[in-house]
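For this depiction, one protein chain was excluded, whereas all remaining protein chains were kept in their positions.
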Amino acid sequence: GCSTKNPAPSDGETVGAQNEESGGEKKDTLTVALTSEPPSLTTCDHDSIVGVYMNLLTYNGLMRVDHETLEVVPDLAESYTVENETEWTFVLKDGIKFHDGSDCTAQDVAASIEWAKTFPGSANYTRNIKTIEAVDDKTVKIVTEVPYAGLPADLAYHYNFIVPEELIESGHDFNSEPVGTGPYKFVSWQYGDSLNFVGFEEYFDAERKASIPNLVFKIIPEGTSRTIALEAGEVDFVYDVPSADVERLKSDEKFEVKEITSVENFFLGINLEKEPFNDVNVRQAINYGINREDVIAAALNGYGASNYTAIAMGYEGDTDAGAAVYDLDKAKEYLDKWGGDPSSIVLPIICSNETKVAVATVIQSNLSKLGIQVEVVSTDTATYFADWEAGNYTGLISSWSPSNSLTYVQRYHSDRALTYPGSLKDEEVDKMVRDAESTIDDTERIGKIKTIVETVNGLAPQISLYQPLMFRAYSADLGGVTASATGYVGFNDMYWK
Amino acid sequence: MAEKTIEIKDLVVEYRTRSGVVQALNGLSLSIEKGKTLGLVGETGAGKTTAGLAVLGLIPSPPGVIVSGEILLNGKDLRALTDKEMDQIRGDAVAMIFQDPMTSLNPVMTVGDQIAEAIKIHEGLNHGDALKKAEEMLEMVGIPRERAKEYPHQFSGGMKQRVVIAIALSCTPGLLIADEPTTALDVTIQAQVLEMMKGLKEKYEMSMLMITHDLGIVAEICDEVSVVYAGRVVEHGTLADVFDNTRHPYTEGLFNSLPNIENQAEKLKPIRGLMPDPTDLPLGCPFYPRCDHAMEICRTKKPPKVYRNETHFVECHLYNEQNIGDKEEKWR
Amino acid sequence: MSNSSSPLLEVKNLKKYFKTPKGMLHAVDDVSFTIDRGRTLGVVGESGCGKSTTGRAILRIVEPTEGEILFDGEDIRSLGKDQMRRMRTRMQIIFQDPFSSLNPRKTVSETIAEPLKLNGIITDKGKRMERVAEIMEIVGLAERLYNAYPHELDGGRRQRIGIARALALNPQFIVCDEPVSALDVSIQAQILNLMDELQEKMGLTYMFITHDLSVVHYFADDIAVMYLGRLIEKAPAKELFRNPVHPYTQALLSAIPVPSIHNQRKRILLKGEITSPVDPKPGCRFASRCPYASSRCHSEEPQLKEIAPGHFNACFLNE
Amino acid sequence: MGNTSSDLSKKYKKVSPVREVMSLLVRNKAAMAGLIFLILLVGVSLSADLLFDYESQVVEQNISERLQWPSAEHLFGTDEYGRDLLARVVHGSRLSLSVSFVSVLASLIIGGILGAVSGYYGGLLDEIIMRITDIFLAIPMTLLAMVIVAALGASTTNLIISLSLSAVPTFARIVRSSVLTVREVEYIEAAGAIGAKDGTIIFSHILPNCIGPIIVQTTLRVAAMISNTAGLSFLGLGVQAPAPEWGALLSAGRNYIRDYSYLTFIPGLAIMLTILALNLLGDGLRDALDPRLK
């Protein structure tokens, strides 16, 4: 087995054990198993994690999330200043080039964000931006509607990644040919099979320039098949390892397994409009009645951290003050407080994949001890989202990993009711969220967020369950693998040892 | 004594099926002199086809088993031959025509090829020559040679039967076994085919075993008749012997069952009852349950052969050497 | 009831065409005849000449294309479905194949009882059973076969069931579609005798279809010869055998093998076989095989004419 | 054929066709093995509730005992939720069998009626029905079932609906062609001649005589259904958790195929043996019902 020098390694010879490098020549290709096909490569046209992986390769935003610290730091921007509460100025770094060779200027930035605003899907990340203009080639000025602390984080989101203005105007199809400033250049996409990228030589950030020139993504939907492909040497990196395979891979010295506690929070979403779940006592009973340890053991083979709070743990501002714990007596107390007959409570939970089904199954088993009846309903993703959006559900298992704590607590604001389960129609909380949003000062804001979390902990609008341990398994020869709790992977940081 | 083309001695054949052992032939004997035609007459299930298949060594096995007996073709014991040697004999020294022309031909092979196949096997001709000869054979049975390229479904029943005959005759066999060759055909066609067979038989000086249940056909083309009942020949003789000096009650019954064009007035006198169950034959005479003249001895003892003359014998307890000649000749 | 001296069945210009992929198949083409009460009409002809179709068309098992069928003076073709169903109690059919004409899933008694039940003739089950036993006795079926299935029986017995089924309704008229041709001679004779007896006893009228001339000779009063959908000759049985007029009838008669070694007949061998009944060419349909065919025969269709009392013929030769 | 004395003893006693077929079937060892297996299976599935309590043993999880290899205590081991696999397989048999039986039955009834009507009456009605079945037959069955389940949403009922719908055209075809064959047979004409109405002819004469190929096809279809259900479960379109349908068990176990192979092996084997038994039985019935072999 050996590597190919060819930048497009889908030509038919890359079969077999590639990773058994016998000295000398260094591999120049990294093959990654992808769980599913990205729906789109256009930044503002999708909200899928796989799509984001692809976007992160070819694009940059003004800001980015630091994978290790989870802090929002400048990316294309050299720096930014907050002129007054609603006016922000960003200055671009020097020597930023697009893949097509043109320079990236402030005009491009402004045009990109204006463009993003035209996509309905990006609304949550663009609607606070009132105006954006290029002051000069290097400087961009953004004015927000209200004082808005979430702006840097929003700008780090893929919706707001930067593309060449020229191409926007010419109606370029970014889906079939992404052109950005990112560390990798898009080469080809064999639908259903693979995507190929090649390192971008003129990447503006010398430190984060791609070290492995060729990057191949193989679409392998079956978890078991992914692991086997890794073991057989057909792929070098698997970012979604089925928990059942973790032990074996760990004990195999040909592979490294990196374990990260994700900030992705899995929760039982409850439709607060429905009887009797509009009663906080019922929700709390459920909250206290679910044994997170069981859930983690069964659904995740024990690879996860339980969470009883109203926010993903690990963010600044998280707190378990006032949070539930597993306590059947307490749960029963809440049921008594509610006063109804527990056996009259029927909670159908919709699940869009196997893990969620597993989670719901444990919940079913747990809550049956309280006499609450749970129905596990597994649906496909589309139905799941459709039911969710239509409010046509009682319970659902969902997860969320926003890039920062503010974004997380924003979901408890009542005007997000349509989109998020768990939106409280609670004026008090609304006010608190709006207050935190407009607090630009970090420390002050985080304090406010903490208060929000404390408050919401007691209301149980959504029942947090766990944050999974994520496993990246990869060839032991691969170096530079960073572990980000957000789930993102920096392929450009990786190198062959 | 004239040379015998085929001689079957005491042939016993059984079909060992799930529902019992069918005793198809119970010591059947027959012989045909060179150039002569023997008619084998009997009801359904009497074992006529089985006898023909036995000669060719084609009794389906399982379930068929030749238990005992001899089959001599020109004096050679066929039962002693290997499969390969039998293949050499089939179609060459002995050929057989089957009852149903509709199913006797391979539907996906041209008739020319089907005739040529036998020629290729036995005369070692190449395909082209064999085909040419096949076309000649076709013409001989009255089908234009151009039609050799056609498939069986393009032929009518009568023509198919001619093709089957052409196949059988293609290597000028010494013995032709014709198993009810015209039963499936209309009378006018039957007449054509019989006429043709008669001519060809003479032309090739073949011996022929004509299996049929139609006494009319026997009268027309056979020299001798064997009447079979439950796997045994119960009466045998020349045409004159059997037709004019009928002795066996079964043969008598057969004649009386026939509506006769010549004298209509009489009512038919059918044989009572049915052939016995071949898995459970009566101890004595198999015809005994249906016989009007049945005696006690018929029930328990198999009747011996009684000869009326050199060529004519019956197996019936009614007769012995003394009384067998008594009956008057009668005209039919 | 109309006058008993009129014929029981009168068929006028009966036609039955079948639509086939190759064209219109003239199975029965303009056939007319009558059958008197208590008599038997034998219908003979080669395979495919339309004998069965004629029989079936008379019972309206197949719907005639054209023509008139008067049964006991009543025009059958104008009857509605229910009336026709009632009419069928008076006209019945017995089929050629004793294997395929019996429902293998019904026992002997069920088969015989069915017409009684369906037509509501005997509604009481016990009485019906008695009647079935009676009929079985009439046709010579042993009582012990009461609950036997057809496949357990031999051809002769099966044919008796077919006859019993037809008799159950006490019909006046029975179409017998080659009821004995599948049987061995000895059995055939048993059945023929039975049918003969029944006719005498019950005054039945038969239309007896067969291709075996010696059988009709024995059995029928009148004989109709069909060729390719046409009726070409019809005469009393004796007359027909003594004096066949149509060349085809002559050939047909001469072709019968006679089970006797003394009076063998002179054969008239016909060339070729019956041709396709699909869109037949004008002219006599027998012309292509007829030894006497003239050019007229190829262009003009001979009509059935009475050449002697009761003797009809369709051929130009004898005009 | 013979008139032995045993015939007399049968007087006024009908030999049921079922008995007759059985007596033929008994001689076929493989088919009998299949039949016995199926009878046992049906027995087990009927007594599933007596053997294992659904709530406490099939659904109830016992995380502390998860993923235990087969042992004396858990003959088939435990699954990832610590549930006894034996209990789940036993209860699963009921689900798997009933889903496939019910869907085959439904499609048999609908398809049977369509096919019978179409074959018997012919003409325009036949043409219409056949063109419609053409359309459905042009879609591979798995895909058809998939689309329907996806559209209606995954649930046991919808699964049955989609499986039945996808098999209707096949049955319509089979029944139609048997009807066409039987229709031409003279006893149908005879029935008409003695005054039977269409309904009587179809239900009392035609259908009982088509039953052979239909029964054979039914057994083989049930087998196909089980395998289809398993496939749909694999795609997440099958029976809902925690119902222990076999396909779902097999499909859920696939994540553990490397280390806990019994989790796939046991349900896989159950599916396989059942399909095998149905096939053996179907083949045996085909032979037993074949009139030529009688």
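Think of it as A, B, C and D in the order they're written, each chain with its own count starting at 1.
We adopt the following convention: a residue touches a chain if its C-beta (ideal position, glycine included) is under 8 Å from a C-beta of that chain, and two chains touch if they have at least 3 such contacts.
Here is the rule we go by: contacts and distances are computed from a predicted model.
Between the names "Nickel import system permease protein NikB", "Cytochrome c oxidase subunit 2", "phosphoenolpyruvate--glycerone phosphotransferase" or "Dihydroxyacetone kinase subunit L", the one given in UniProt for the chain missing from this structure view is "Nickel import system permease protein NikB".
Taking the complete complex into account, the chain left out of view touches A, B, D. Of D:A31, D:L97, D:I129 or D:A230, it is D:A230 that touches the chain left out of the display. Of the candidate positions A:Q190, A:N278, A:S344 or A:S414, contact with the unshown chain belongs to A:Q190.
Touching the chain that is not shown, out of B:K36, B:H122 or B:H317: B:H122 (per the contact rule at the top). Summary of contacts with the chain left out: across A:T89, A:T139 or A:N175, the touching residue is A:N175. From the options D:V21, D:V44 or D:V147, the residue with contact to the unseen chain in the full assembly is D:V147.
Residues of chain A in contact with the chain left out of this view: 10-17, 36-37, 39-40, 42, 45-47, 119-124, 175-176, 190-194, 218-222, 224-225, 228-229, 231-232, 234, 380-383, 385-387, 389-390, 392, 419.
Contact residues of chain D toward the unshown chain are 131-132, 134-136, 138-143, 146-148, 150-153, 223, 227, 230-231, 234-236, 247, 250-251, 254, 257-258, 264, 268, 271-276, 279-280. Residues 56, 58, 60, 83-84, 87-92, 95-96, 98, 100, 103-109, 117-118, 121-122, 151, 153-154, 164, 167-168, 170-171 are the ones on chain B that touch the missing chain.
Keep in mind that, in the parts below, only the chains that are shown with their structure count from here on.
The highest number of C-beta contact pairs joins the chains B-C. Our note on geometry: chain B versus chain D, Cα centroid distance of 50 Å, whole angstroms.
As a whole-number value, the distance joining the C-alpha centres of chain C and chain D reads 47 Å.
Multi-chain contact residues of chain A, defined as those touching 2 or more other chains: none present. Across the assembly, chain C contributes 154 as residues in contact with two or more other chains. Of all residues in chain D, only 55, 59-61, 63, 66, 80-82, 150, 153-155, 236-237, 240-242, 252, 254-260 touch chain A in the complex they form. Those residues of chain A lying in contact with chain D across their complex are 223-224, 227, 242, 244-245, 247-248, 293-294, 297-298, 301, 353-354, 357-358, 360-362, 364-365, 368, 375-380, 383.
Against chain D, in their complex, chain C makes its touches with residues 56, 59, 61, 85-86, 88-89, 92-93, 95-97, 100-105, 107, 114-115, 118-119, 142-149, 151-154, 162, 165, 168-169.
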